[in-house]
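Attaching a single structure in structure tokens format; questions to follow.
Removed from the display is one protein chain of the complex; every other protein chain stays in position.
Just so it is clear, A and B label the chains in written order, and each chain counts residues from 1 on its own.
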Amino acid sequence: MSSAASAPSAAMLPGRGGLGGALSDAFWRNPKLLLFVMLTPPLLWLGIIYLGSLFALLIQSFFSIDEFSGLVVREFTLKTYGELLRPSNLDIIVRTVTMAGLVTIASAIIAFPIAYFAARYAKGRWKAVFYLGVMLPLWSSYLVKVYAWKLILAKEGILSWIFDKLHLTFLIEGWLALPVVGGNSLSVSLTGTFLVFVYVWLPFMILPVQAALERVPGNLLEASADLGASPRQTFVNVLLPLALPGIIAGSIFTFSLTLGDYIIPQIIGTSHRFIGMAVYAHQGTAGNIPLAAAFTVVPVVIMGIYLWLAKRAGAFNAL
Amino acid sequence: MPYAVSFQQVSRHFGTVRAVDAVDLEIEAGEFFAMLGPSGSGKTTCLRLIAGFEQPTSGHIEIFGETAEGVPPYRRNVNTVFQDYALFPHLNVADNVAYGLMIRGAGKAERTREAEAALEMVKLPGYGARKPGQLSGGQRQRVALARALVNKPKVLLLDEPLGALDLKLREQMQEELKVLQKALGITFVFVTHDQGEALSMADRIAVFNEGRIMQTGTPEEIYRRPRTRFVADFVGSSNVLSPQLTERLAGVAEWSSLRPEDIRLGDESGQDATVTGTSFLGSATRVTLDVSGEKINVLLPSGAPVPSQGESVRFSWDKNALHLMGAGA
Partner (left out) sequence: MRSDKQNRTPMGLKIAAGIGLAFLHLPILLIFLYAFTTEDKSYQFPPPGLTLKWFAVTWNRPDVWEALSLSVRVASISTVVALVLGTLCAAAISQTKFFGREAISLLVILPIALPGIITGISLRSAFNLAEIPFSFWTIVLGHATFCVVVVYNNAVARFRRVSGSLIEASMDLGADGFQTFRHVILPNIGTALLAGGMLAFALSFDEVIVTTFTAGQQATLPIWMLEELVRPRQRPVTNVVAMVVVLVTFLPILAAYYLTRDGDQISGQGK
């Protein structure tokens, strides 16, 4: 090696100097200062704007509304929570939670084969196709997806046309004649609401289930088969328990998203309300912010319990 | 001439863990110095203290007579070859090697020239355009070496640099590192847990255990005259004899060490022992003896008659092969 002109000979070199050098030295001497500088902007934003708003909302749920003037009374009371227990409001809560549960179960059933195929059998190019095949619907416009189903479920839409061509229209009519799930057409029935919910949240179930299944070593399944288990026994005793954390992780999304949604049941559904619609109506036209706030606490509490149970089941490792 | 590195009562504590505990250390300029010890013994923390990645909890560190505490790593004229090489994945080999020159503001022409010279020195001429991901483990290690040496540091730190290489490559690199160090005259500080590596490469060795230096000396001293039971056992797997046994064999109630290769079997005037096991090692055979309840290993050169298990034998040793270590070692 030739001797470079810039090679220093002292054991300690001078700093770079300037503001950058001084700041850099200060951060090196005091790493906590750097941490403080890095964390302050996001914490100010999320901690003050976001958490502050959430707490403000929570506090308002303990206020009440004066029935004559329609003004918010800023005094602590549990009266508003009492109103949640009215039969009409309880109805809304039960309906929403039931819907969220059914949507979650249906999503898990449809998601499993896709996730299993993508995790175990898709290789190379097909793996990418499957990944994008799930990511694109996940990220594509929520409203467009809802709109697409409005087209599909409309009386004059494609679904009726297909059933008509197959001479199966009586199936749809018979189903729509049923109480609760039926209605004038699929686009104004709870069945329609359910279908759209499942469609829109399905990708949120596929991804965590796939992640969980990818961690199952292939030889585990071979070992099970080797020990004489039928494919069905392998599925029930080996695959399902190992996929369960993924399913629970996915259900956090499907459950939470269904609990809070107010647009899908408004566009494709009946006049029966869901929690999200009730919140929207109470804060909007009715101006009853306390009741709206109390309603939002319901999904938060339900999700809190759900997350706690999920954490105990070890679902967070699959996220 | 000041010491290249000197530690005065240096401690580094992590909470209640004393990773380095009141260490005194002097490394001469131009020396090939090895820090030897099991994992967790504090040798790597000492290296990081020299590099500046750690700061001492107490004590004083000097590098070529200049105070080191409070000086960030980027202002120390000291470079490191990392255990995992830490090559920048987004830069090609030449840019990796020239990184230090680029930071120092060297021009493009100088960087290219110096990087190529450094790559030639580590026997990788013409590899500049490749990405680190396209190199083998041995080649990455050479690039890491070139990247550190191109800056002409006052001290070069090597953190278990040969740990990930296979045996053959490792022996070749040991030889090359020694030649390189002598040619450049740079002080090398080398961390390893492999006593063979330390013995064959270093001018001097410090043996670490539990955050302290057990002994510092030339390989010969460390090997022949271990000061403590730990050193005797860790360096070269010597037999460590209890004061009771030493008293019986040599008449002194002190701990002692006796090298397996210094013991002979079959001498009628020797001590009684029972063979409890033998294992063939290729160039030698190891015979395990039971001497009044203590285990002693003997290395027999190949070709020597090997006793069978359960056989009673007599053994003897050169008078100065039994090394006394004091009553409290």
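Throughout what follows, a contact is a pair of C-beta atoms (placed from the backbone, for glycine too) under 8 Å apart; a residue touches a chain by one contact, two chains touch by 3 or more.
This structure is a prediction, so every number in the text was calculated from the model and none was measured.
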Among the chains presented, those that the missing one touches: A, B
Hidden-chain contact residue, picked from the options A:Ala111, A:Ile172 or A:Leu213: A:Ala111
Residue, one of A:Gly182, A:Pro208 or A:Gly276, that touches the chain absent here: A:Gly276
For chain B, residues in touch with the removed chain: 51-53, 72-75, 78-80, 82-91, 99-100, 102-104, 132-133, 140, 147-148, 151
For chain A, residues in touch with the removed chain: 13, 15-16, 20-21, 23-25, 27-28, 31, 34-35, 38-39, 41-43, 45-47, 49-54, 56-57, 60, 110-111, 113-114, 116-118, 121, 128, 130-137, 139-152, 154, 156-158, 160-161, 199, 202-203, 218, 221-222, 231, 252, 256-257, 259-263, 266-267, 276, 279-280, 283, 289, 292-293, 296, 299-300, 303
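Assume only the chains that are shown with their structure count from here on.
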Centroid distance [mean C-alpha coordinates] between chain B and chain A, Å: 55
Residues of chain A touching chain B in the complex: 1-8, 10-15, 24-25, 28-29
Chain B to chain A touching residues, read off their complex: 63-66, 68, 70-72, 75-78, 101, 104-106, 110, 113-114, 117-118, 121, 149-152, 154-155
